[in-house]
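There's a structure below that I have some questions on.
One protein chain omitted, others in place.
Now for subunit A:
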Amino acid sequence: MKKLGLIVNPIAGMGGRVGLKGTDGVVKRALELGALPRAPQRAKKALEVLKEISNEIEIVTYSGDMGEREAKECGFKTKIITAVENEFTTSQDTINAARKMLEERVDLILFAGGDGTARDIYNAVKEEMVVLGIPAGVKIHSPVYAQSPLRAGKLAKQYLQGKVKLIKEVEVLDIDERAYRNGNVKTRLYGYLNIPFEKRYVQNRKAGTPLSEKAAQNAISLDIIDNMIEDTLYIIGPGSTTRPIMQNLNLPYTLLGVDLIYNKQIVGLDVTEKELLKHISDKPSKLIITPIGGQGYLFGRGNQQISPEVIKQVGKDNIIVIATKEKISNLQGKPFLVDTGDIKIDEMLNGYIRVITGYKEQMIYPIKT
C-alpha cells in the first residue's frame, strides 16, 4: 500500500478571477468580490486519474477543505492527520501539513495551489521528499507544477506505480504579489523541490542522446575550475548550476546563498552584501552566476546580495555566466534579464554576454534590461 500525501490550499486561485493577481493576504477581499474556490475542483481532477489504482493507495491528508473532502468524494481510503480549526486556512496550515507528512513518510506529496503554496511546501520539506503540484493558483511560475491537473494525476499515478522512477530537482519560484499588483513582476528563486520526472522514449536514432542536466552542469564546473586564476576571489552565486563547482572542489556550499572561494578554498559562506564588498575591495574578483530557469533573470531575483555596488566593483568583464544548453533552450529565445535596482548598472549590463555551456564551450546571449 502506497501512501499519498494530499494538501489542497483551498483559497489558491481565488484572487485571479476577480483580478487580484494572487490570493496571499487578500482572501476576504476576494470573497467580497465574489471569488469562488477553484483548487478543490482542480485537485479532484487529478484524483480522478488516481481512482484507477485506489485500492493500492492510502491518502494521508488534513481535514475539511485541505484534502479530506476531495479524497473522500473520490472514494479513497483516507487517513486524517489533523483537524483545521480556522475559518480561513493560512500558509502555516500548509507548512504544518507538509511537515506531518514528512513524519508519516508518505511516498509522494501531491498539492494543489500556486507559487505561494509551493514555497510553503518547500519551507516544510526542502529536498527531503518527492512532491508534485496540481496547478490551481493564480501564479504558476514554479516548474514544480504539472502542466494541468490531469497530467499531475497521471504523473502521480505512474510514480506511485513505480513506472516513473526518476526524480528531478526543480526551482521554487514566486513573485512578490504586492509588487505584482502594482504592475511589477519580480520573480525570486526560493529553493528547490524534487518532483517525479517522466522519461521520454525514443525510436529513431538519428541524433545522439543529450547529456543529462547533471552531466552538463558537471562539464561546466570543470571548465570553471580548470580556468581558475590564482589570487583571485571567486564569488559563487546561488543555484544548482553553480553547485558542482563547490562539489568538485570538495568545498562546503550554500545552495541559495552566495559563497566565496579564494585559491580554491572557502573564505565565506552565505555572505551578505557588506561582507562581499569588504572581500572584493582588495582583491581581483570574478562573479559566477547562472540565470533563473525558465525566465532568465541574472540579477535582482534571489541574489540581492550581489548589489549594484558589488557588480560595479567586479565589472562586467569579470562576470562569468554559466548555464546548460538545455537551460538556454528553455528560455525559447527570450533574452537574459537584469533588475539590479540601479538603472545605470542595468544599462551597463545591456548587450551580449558569453555564457559557459560546457567544457571549452560558450554561447553568446543577449541581456536586456
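What we mean here is this: a residue touches a chain if its C-beta (ideal position, glycine included) is under 8 Å from a C-beta of that chain, and two chains touch if they have at least 3 such contacts; residues count from 1.
As a working rule, contacts and distances are computed from a predicted model.
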Protein name as given in UniProt for the chain not displayed, "glycine dehydrogenase (aminomethyl-transferring)", "Biotin carboxyl carrier protein of acetyl-CoA carboxylase", "1,2-phenylacetyl-CoA epoxidase subunit PaaC" or "Rhamnose transport system substrate-binding protein": "glycine dehydrogenase (aminomethyl-transferring)"
Touch criterion as defined above, residue of A:L211, A:I225, A:L256 or A:L269 at the omitted chain: A:L211
Touch list for subunit A against the chain that is not drawn: 147-148, 150-151, 166, 199-212, 215, 325-326, 328-329, 332-333, 351-352, 354, 357, 360-366
